[in-house]
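Here is subunit A:
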Amino acid sequence: MTSTNTEAESASTMIDGVHYHQFDIVIVGAGGAGMRAAIEAGPHARTAVISKLYPTRSHTGAAQGGMAAALANVEEDNWEWHTYDTVKGGDYLVDQDAAEILAKEAIDAVIDLENMGLPFNRTPDGKIDQRRFGGHTREHGSAAVRRACFAADRTGHMILQTLFQNCVRLGINFFNEFYVLDLVMTKVDGVDQPSAVVAYELATGELHVFRSKAIIFATGGYGKIYKTTSNAHTLTGDGVGIIWRKGLPLEDMEFFQFHPTGLAGLGILLSEAARGEGAILRNASGERFMERYTPTLKDLAPRDIVSRSMATEIREGRGAGPDKDYLYLDITHLEPAVIDEKLPDITEFARTYLGVEPYTEPVPVLPTAHYAMGGIPTTNNAEVLRNNTETVKGLYAAGECACVSVHGSNRLGTNSLLDINVFGKRAGKNAVEYVKTAPFVPLPENPTAGVQAILDMVRSGDGTERVGAIRKELQDSMDRNAQIFRTDESLSEVTKLIERLRARYKNIALQDKGKRFNTDLLEAIELGFLLDLAEVLVYSARNRKESRGGHMREDYPERDDKNFLKHTMAYLTGDPESAEAGDHIRLDFKPVVITNYPPMERKY
Partner candidate 1 sequence: MPKRVAGTLYRGREGMWSWVLHRITGTAIYFFLLVHILDTSLVRLSPQAYNAVIDTYKQPIMGLGEIALVAAIGLHALNGIRIILIDFSSFGAKHQRAMFWVVVTLWLLLLAGFVPRQLMHIFGGGA
Partner candidate 2 sequence: MSTAVTSAAKVPEPIATFTATFIIRRFDPEVDEEPRWQDFDVEMRATDRILDALHKIKWEQDGSLTFRRSCAHGVCGSDAMRINGKNRLACKTLIKDLDISKPIYVEAIKGLPLEKDLIVDMEPFFDSFRSVNPFLMVAGPTKDGKERVQSPVERARFDDTTKCILCAACTSSCPVFWTDGQYFGPAAIVNAHRFIFDSRDEGAKVRLDILNDKEGVWRCRTTFNCTDACPRGIQVTQAIAEVKMAILRGKP
């Protein structure tokens, strides 16, 4: 535990072996979104950040390419074009008022980071340099524009470090390696209100109740439901899963982004920045196949389109390699000096993990599961929605775990680092406003009951099943059946599998029986969240009988605005153990906010 504020620590007490802490604002997650919120909240309210990882281990640090903002430092640009690109990139499922906020506040978000010390690459006259990125265009699609601000190909790393540095400066309270496993709700006037979160301390195995007026979830994505993914092992969607289990809705879960260029077989990401700097995708015969699919933007088309085109190339037998099962990313025509200056990390990944020398050889790549567009629905002020219109007072969400929705059905590259900064900041600010007047919600009788039940369930298991084996089956099946191309048949196969896996999950055996640093136990709990989220994803996907953005139904290949220009809202309504997903999941819909851009056909 890191606590730089002893005053706050002394506020903690221990009752019946459970620690109790009290703060005005508790932030769950110390990635970009969580720490950006902490920087807003820390100076104005008693704030704690709880994270299952040391802050600098968060996956924001893996982001490479850049952060979009229409600074117009290198060429003409404005936030209105950025809004349009975001809306169109998301295949019109984007809430346009939110997208406008995102694009407008982007400029300040970047300047804030620069002022906090982020070492952006610079133009010759000393301003923040910008590069091209997929789907970002000038004059509503006429040509690619240089909008992504970057620090070599470690922009996310620099954002995470800079935010952490500023948290150190402000003396923010961190509780590191604390796994939040439950959100405690108390019924007040007939409405469930959040009163605390319960965390499991990895080092000791003890439980901590963090009582707080406002709670911000910033727990990141859940890419580990897939096997091939750019996501960290720790991205198991705990936060989203906790909200789900509380019966609160999850929005647009069917939309998961597959990034075109993961290292073949590994999923480690090679940033789109490579293509922004001029890299070209080629098939086995060396053809620049993207010219056929998107003649204007070519390799810089949005990710859903590029990934789909790649999958098509491979299906039609134009893949490279002995099994014709991958494609090439070619940067051999770029100057080594440029590569070293702007893409040093990703070229090193190719060298280290594939043994390929990118100066001279094309790099084998494949689409990789990358980003969850869906998540915890929030308002533009990061307040969590209880249903289509009402919010949960005192509960906020920001970052990849949230769905504002600024990404719609397909996120544009560089818009997520932007999202975490803009909406992380908003979450922090609004929470501060809220706690100024809000009272503490009383704790229920036994706040740790929920977590105890989970712990007992996994601990008591003396069965025969291994966590690793169940997780592997889930991931394999998700890769096979719920990836870029989906059909009702493939999706229902996963549903059926999950049903079987749930039964086996009850029969797991832990080998680590200890209290201290029991990662065996936590992996088992994380698997529970993975199963839940995979199920919602697949169930929502089955229901969306159209193809839009990242969701491609081969049995419904067209976009269907008449029936599906709306957000999916999924609710857990019954016992997740019940056989049919439909028995415990209810789907509802929420209208898309459309302001300036009526849906049009999406061409690049």
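Selection criteria: all candidates are chains of the complex that A comes from, given by their letters.
Keep in mind that, in the parts below, a contact is a pair of C-beta atoms (placed from the backbone, for glycine too) under 8 Å apart; a residue touches a chain by one contact, two chains touch by 3 or more; residues count from 1.
Just so we're clear, the structure is a prediction, and the values are computed from it rather than from any experiment.
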Legend entry - Complex partner of subunit A (touching, any copy) among 1 or 2: 2
Inset, instruction - Name, in rising order, each residue of subunit A that touches candidate 2 in their complex. - result: 2, 4, 53-54, 56-59, 61-62, 108, 110-111, 114-117, 119-128, 151-152, 154, 157-158, 161, 165-166, 168-169, 203, 232-234, 266, 268, 282, 284-287, 320-322, 328, 330, 332, 345, 349, 352-356, 360-362, 364, 466-469, 472, 510-512, 514-520
